[in-house]
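A single protein chain has been omitted; all remaining protein chains appear in their positions.
Then we have chain A:
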Amino acid sequence: MDTMIETRGLTREFHTGKKTVTAVKDLDLHIAQGEMVALLGPNGAGKSTTLRMLTTLLAPTTGSATVAGHDVVTDQRAVRRAIGYIGQGNSAAHAQRAIDELVVSGQSYGLSRTQARTRAAELMESLGLSEQAKQKVMTLSGGQRRRLDIAMGLIHAPGLLFLDEPSTGLDPQNRANLQEHILDLRHRHGATVVLTTHYLDEADALAERIVVVDNGRVVADDTPAALKADHAGDRIALTFSSPGDASRAAERASAAHPAAQVTHTSRAVDIQVAGGSGIVAGLLGDYAQAGITPSTVEVARPTLDDVFLSLTGRSLREGRTDTSIDTLEEVAA
């Protein structure tokens, strides 16, 4: 398959005062044409910085990258012509009308005025913005503005689309709609898509490949299924009526499945193991023979959050405090 993105030792440092922050460290990434990749990581992991280097917005400190066959430093214009970008901020200027920004955006990629208008009307319609077309951007609701950003990124049907947390501020229905648009761009035009997200379910639903980043480094790079299988097994949660039963149950589970991680607290037993759903029946049979009867049994499929936890020792959801700071900044802006 053709290469769409190739980075070698891509690194970016920021200097603020005396401090040096290495936002992205030695990134080697290879993305083939038509791939759908999610960059997943907590606040400050380096996702936006990576995207900004790949879209020519930031020069790498060291290392190199080619995007759609063009070097991001020496051939910026060719890169820009080949990509679409939906950044973390708002693409449309607040003083402009929604439709005007969309049409100008199309024209800036060389669409004729008529082409741009037709395309803009179609996108507005399908993103549910027709009513707002003539409104000033500053009067749009947060979610409407986000949808306008998306329309602007799609206006020229780019062969390579970068999305930086595209679903921030969207309600569930619009998140689903966005996912549909992305899938559509892909199926119809064979587009390559690189997106960053905090939403595990989004990465799960959209991406065939997930690159987990933490502190500027790639800590895992695989399909969602493989990541879950390798880094987090199914979880079997059992409770018992007496602590004695619980400890016997934990012992028997460990003996039968040496690979499983078994944790045991008074009346509860937690078993984390690959293919856990397949061993539940056997396990319960074994308990029945031993005369132990669990009061409740629950089997949970692993989530990417479990993967992240197992890879970094931290939960993605712990980033909540940072997220609220982001939100405050958005409000202030």
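Keep this in mind: a contact is a pair of C-beta atoms (placed from the backbone, for glycine too) under 8 Å apart; a residue touches a chain by one contact, two chains touch by 3 or more; residues count from 1.
Heads up, the rule we're going with is that contacts and distances are computed from a predicted model.
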Omitted chain, identified by the protein name its UniProt record gives, among "Fumarate reductase iron-sulfur subunit", "Probable chemoreceptor glutamine deamidase CheD", "Transport permease protein" or "Ferredoxin": "Transport permease protein"
Selected from A:Thr7, A:Thr50, A:Thr66 or A:Ser91 as touching the chain missing from the view: A:Ser91
Residue among A:Val73, A:Val104, A:Ala133 or A:Ala226 touching the omitted chain: A:Val104
Touch with the omitted chain, as defined above, among A:Thr20, A:Ser141 or A:Ser295: A:Ser141
Which of A:Asn43, A:Gln115, A:Asn215 or A:Ser277 contacts the chain that the document leaves out: A:Gln115
Interface with the undisplayed chain - residues on chain A: 52, 55-59, 77, 80-83, 85, 87-97, 100-101, 104-111, 115-116, 118-119, 122-123, 125-126, 128-129, 131, 141, 143-144, 152, 154-158, 171, 173-174, 176-177, 180-181, 184-185, 188-189, 333
